[in-house]
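Would you mind keeping the following structure in view while I ask a few things?
Left out: one protein chain. Kept in place: all the others.
== chain A ==
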Amino acid sequence: MTSTLKGITLKGSAEMVAEFFSFGINSILYQRGIYPPETFSRVTHYDMSLQLTTDPKLKNYLTNVVTQLKEWLFECTVQKLVLVITCLETNEVLERWQFDIECDKSAKESSAPREKSIKTIQDEIRSVIRQITATVTFLPLLETPCAFDLLVYTDKDLVVPDKWEESGPQIIDQSEEVRLRSFTTSIHKVNSMVAYKKTDSA
């Protein structure tokens, strides 16, 4: 880890961003109540307490996605990661948590580490996750049973792996968007935002 203390490499950046997604998705699922709160356990990471799922199916799914995502982050072929929350009764998309990923493709050629300490990156990540937690105050309540899906926007020339398939963008009809904080590892920049369905009362 001595190398990471000095700076950050492409590999380290990909791992860091993938880790952020893992924690971020977990906390969204916990905060939005997609899975019951008793299936989550408390862990401390980024100097803050976070919720991680204990549901074996969900765990398996998330590890599958995150490992694949790490690969793509390393190849700099991923553009967006979107967490879509769908209402099961009406099949309507209610929320879209979008993480735009800007890859610095020049990092692929030059393997020299970038000058940015892990601590500052983690600080940025922490503030993003805090903001995700805070969004619950203004997002409309999910009253019906919902399920989530993870969409990955990739470059067109990417070969889709066996387990994956193409999907629609799952755009919300009549949405309100809120931009959240962003963070950068100086190789990958992640802009986060949430779009939610406009309710009639609002």
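By definition in this document, contacts are C-beta pairs under 8 Å (C-beta built on N, C-alpha and C of every residue); 3 or more make two chains touch, one makes a residue touch a chain; residues count from 1.
As a working rule, contacts and distances are computed from a predicted model.
With the options "THIF-type NAD/FAD binding fold domain-containing protein", "DNA-directed RNA polymerases I and III subunit RPAC1", "Mitotic spindle assembly checkpoint protein MAD1" or "Dynactin subunit 5" in hand, the undepicted chain maps to the protein name "Mitotic spindle assembly checkpoint protein MAD1" (source: UniProt).
Against the chain not displayed here, chain A makes contact via residues 57-58, 61, 64-65, 79-80, 82, 84, 86, 88, 91, 96, 98, 100, 145, 147-156, 158, 160, 163-172, 175, 177, 179, 193, 195.
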